[in-house]
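Worksheet for the structure shown next.
FYI, not all chains are in this one, though none of them got moved.
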C-alpha cells in the first residue's frame, strides 16, 4: 500500500465516513480494483489533501465541475462530502447558481434533484 | 434601466473595474445589445449579488464551471475577476486541481494557459 493510498484513504474516511468509504472501496474493488486504487491514491491522496483552500471550498468547486458535466455517481458522493466538509445546503445552492448562470439552468435542475436524494437519504439515516 | 441592471453594473464595476467593464459593455452593445442587458441584469444583478458565499468562493466556483466546459471568453474574464475578488494565484491553482481530477488534466492545461495570459496582461499593466 503506497503512501498516497494511505493518505487518500484517511482523507476519504474523514470526508465520507469510514463505513461508507469501505463499502464504496469494496464495490469499486469488485468492478475494477485498479480504479479503486487510483481513485484513492490520486484523487484522495494527491488532490484532496493538497491544502491551500479549505475542504468546504474544494467541495463547492468539485460540485461545480460535476454538475456542469452531468457526472452522476461522483456528484452524489460530492454532495455528501460537501455537507460533511461543513458546507450548508444554502452554500451548495449558491455554488449551483453559478452553474445555472455559466452552464445553464438545466444543469442546476438535474443537480438539485440529486441533492434532494442525498438530503433525503441523510435525513432517513439520522445524519 | 431596471433595478437588476443597476445592481449588476455596480457589481461588475467593483469586480472588473469601471473602465474595463464599460469597454466590455460597449463591445457587447455593438454586437448584441440585449445580450449585454441580460448579462449585466441577470448574471451581474441577480446571481453575483446573491451573497451566502463570499465573492472569492463564487469566483473559484465559476472558474471550475468554465474550465470544465472550455468557455474561452468568460474564463478569461473570470480569472481577472477572481484575482480582483481576492483569490490568490495559488487558490486558483487549487480550484483547477479539482478540474484536473474531475474533468481531466487537459481541461486544467487549457485553463492554465489562459490564466497565464491574464497574469501577463495584468503584469504589463502594473496591476
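Note that the chains take the letters A and B in the order they are written out, and that residue 1 is the start of every chain.
We adopt the following convention: contacts are C-beta pairs under 8 Å (C-beta built on N, C-alpha and C of every residue); 3 or more make two chains touch, one makes a residue touch a chain.
Since this is a predicted model, take the numbers as computed values, not measurements.
S.K.: Please give the number of copies in the complete assembly; 2 of them are in place here.
M.R.: Of the complex's copies, 2 are shown; altogether there are 6.
Here, only the chains that are shown with their structure count from here on.
S.K.: If you average the Cα atoms of chain A and of chain B to get two centres, how far apart are those centres in Å?
M.R.: That pair's centroid distance is 25 Å.
S.K.: Give the list of chain A residues in touch with chain B in this complex.
M.R.: 42-43, 47, 50-53, 57-58, 60-62, 64-69, 71, 74, 90-91, 93-95, 97-103
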